[in-house]
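One structure, as structure tokens, below. Some questions next.
For this view, one protein chain was removed and the others were kept in their places.
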Amino acid sequence: MTDSTKSGFYEEIGSQQTFLDANELVLNMGPQHPSTHGVLRVILRLDGEKVLGTECVIGYLHRGVEKIAENRTYTMFNPYVDRMDYVAAVSNGLGYCLAVEKLLNIEAPPRAAYIRVILTELNRIASHQLWLGTHALDIGAMTPLFYTFRDREEILKIFEKYCGARLTTHSFRIGGTQYETYEGFEQDVNNFVKFVGPKIGEYEELLTTNRIWVERTRNVGVLGGKDCIDLGVTGPVLRASGVKWDLRKAQPYSMYEKFDFEIPTGENGDTFDRYIVRIAEIRQALRIIDQAVNSIPAGPIMAKVPKVMKPPVGEAYVSIEAPKGELGYFIVSDGSTQPYRVRVRPPSFVNLQALDKMVRGSLVADVVAVIGTLDIVLGEVDR
Amino acid sequence: MADETTPKDQLKPPETKPAAEKPAAAATPAPPASAAAKPAAPAKPVAAAPPAPPKPAGPTPQPWESEMVANFKRRFGSGIREASTYVGQNYMVVDASIVYQVLQVLHDDEGFDYCVDVTAVHYPKRDEQFDLVWILYSFPRNERIRVKTLLKEDAAAPSVSSIWSTANWLEREVFDMFGIRFDGHPDLKRILLPDGWQGHPLRKDYPILQQDTEWVKINLGIESGQ
Partner (left out) sequence: MLDYVTGYLSSTVTPGQAGNWLWALVYILIIFGGVSGIVIVMNWGERKALAHMQVRLGPMRVGPHGLMQPIADAIKLLTKEDIMPSEADKPIFWMAPVWVVMIAFSVFIVVPFGPTHAVTDMNIGILFMLGVSSLGVLGIVMAGWASNSHFPLMGALRSSAQMVSYEVAMGLAVVSAVVMTGLRGAGPYGVGDGAASGTLSMIGIVQAQQQQHVWFIFKFFPVGLVAFFIFAVAMIAETNRAPFDLPEAESELVAGFHTEYSGLRWSLFMLGEYAAMVAVSSIAITLWLGGWLRPFPSIHGPAINIPFFWEHPELGVVDFVFSFAPAMVLFILAFFAFFNAARMPKHPLLKIQTLGLYAFGLVLGGVGLVLLAPPVRDRVQDIFWFVFKIACFMYMYIWYRATWPRYRFDQLMKVGWKFLLPLGLAVLLVTGFMGLSPEILAWLKGVR
């Protein structure tokens, strides 16, 4: 078997041109690039500075997670799930546990649900903070990166105290959570909420009214609401285009219906709106955490789950609102201890498809901005 | 009910509480019952112990009755093989020959404007080996359904990338992983694996070990240590 890494697009056009011929320049933003947030290859067709078309070549981080799932039991597969979207690992875990619980027809007890909500929302904030830092860095503002990472440290400290890991946390189990909240958990989370509110204001101070930031992001990578729905784009990208839809409100899971929060939307669907929407989402997440942490119910943290998990024959699709979009798990069970098929519906994969539409007609410098604003994580795109 | 004591239960190790995997409502009678069942458990099926309550019925697919399904059944007749609900999720099993029209009607008339996912499952022992699944969602109705069709090996499926643009990459991935070709797809080629890859990994008969040793021999020139 050959291991060719050239795609047909590049072969047809790239090999027949020297770089001074013709009007079209084929430029390769190769898998190793400071701005592609992972191993993503984008082949651009340019006319001078203008982008005529793009093609994404992905799969550099494909690890065969879905195939691995067929050879692991349900509990054994749980840690693998974190490694897909490694930035927002807690959400991945939540989606998987909810999907298996659906198949087993059990529900996590309220205390576990509240803990899950708190950790998931903390992870949402951490993911958005990382996004903001790297996105700003791509556009040239070096400083917000350090601020966001410094504040993200607090979240990672809480995770570490809770389950021992900072990034790929494996914090949930099928049926609930394994660990009780540690001594001082509510205190830590409350302190964090108080601490990070003004910090978000710091990021906004550096960027929202900065005329260069606004000029670099306004009307860049515009994607209308209808196009979003047609392309299957979800998450903050969809909300910034004006569609007010959030799975936590539309089809609540894990007791989200008990919390009061808003869904921020944008108007134009440009990069600036996506930035505003994500900052607003951080604030709403803080709201949810605030409500949740002060009212965690007492009770068990784990439902009655058999030691050997054999869901009855059947299939189920459960999706959650991950920081990047709709993250779905389609699990097919054949009655044995190992799933027959696990399909992960990754939001970044589907969102990345929209890159071509968003970037046609823009300048080269905007490609980097748009890749950043889509908030893709290659671990999730490739699995 | 006697059919609760399926052979599956007998395979369980005696000390698990089989009743515990059912919803919490059934869990409360379980502890005293299983405690009573324990002394009698070692080699006997659980239902043989009289105090143990019958295991509550596991979820089974219930028929899905709705106006939309009735319309479809009227229109496509026997092409709609099954329309059921399992654990609260609605799905339809449709003949491969009419599935494109069904999807078209779902998009145009019933308002399922968002194609969440296109995926497949491989059952090598069946005659129609592939289960091709579309998961659709409707924004106006806040409703999600699955449409499933069964494909024989080497059968081509219709591409829905003209209905939902999102299906473009999703179908490429199904092709890459399963080898199902999609008619009408603008650019069907591998997406996650390199272009020259042989084989389709998510099929059940994909020989991982053999591929690994072959690759190592070709590319590294040594014997794989597997």
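First chain written, first letter: the chains are A and B, and each begins at residue 1.
Note that a residue touches a chain if its C-beta (ideal position, glycine included) is under 8 Å from a C-beta of that chain, and two chains touch if they have at least 3 such contacts.
This one's a predicted model, so the numbers in the text were calculated from it and none came from an experiment.
K.L.:
Given the contact rule set out at the top, which of the displayed chains would the hidden chain touch in the full complex?
P.N.:
Missing chain, whole complex, touching shown chains: A.
K.L.:
Specify the residue from the set A:213, A:256, A:272 or A:317 that touches the hidden chain.
P.N.:
Of the candidates A:213, A:256, A:272 or A:317, A:213 is in touch with the missing chain.
K.L.:
Out of A:150, A:194 or A:360, which touches the unshown chain?
P.N.:
Checking each option in A:150, A:194 or A:360, the one touching the absent chain turns out to be A:150.
K.L.:
Name every residue on chain A in touch with the hidden partner chain.
P.N.:
19, 25, 27, 29, 34-35, 44, 49, 136-143, 145-147, 150, 206, 210, 212-213, 215-216, 363-368
Please note the rule applied: only the chains that are shown with their structure count from here on.
K.L.:
Could you work out how far the Cα centre of chain A sits from that of chain B, in whole Å?
P.N.:
Comparing mean C-alpha positions, chain B is 25 Å from chain A.
K.L.:
Quick check: in the complex, which residue numbers of chain B touch chain A?
P.N.:
Residue positions touching the partner: 8, 12-13, 16-18, 20-24, 27, 30, 58-59, 61, 86-87, 89, 113-117, 119, 121-122, 133, 135, 139, 142, 144, 146, 164-166, 168-170, 173, 177, 189-199, 201-202, 206, 208, 211, 214-215, 218-219.
K.L.:
Along chain A, where are the residues that touch chain B in the complex?
P.N.:
Those in contact with chain B are residues 1-8, 58-59, 62, 64, 66-67, 102-107, 229-233, 243, 245, 250-251, 303-308, 310, 312, 314-317, 319, 326, 328, 330, 332, 335, 340-341, 343, 345, 349-350, 352-353, 382-383.
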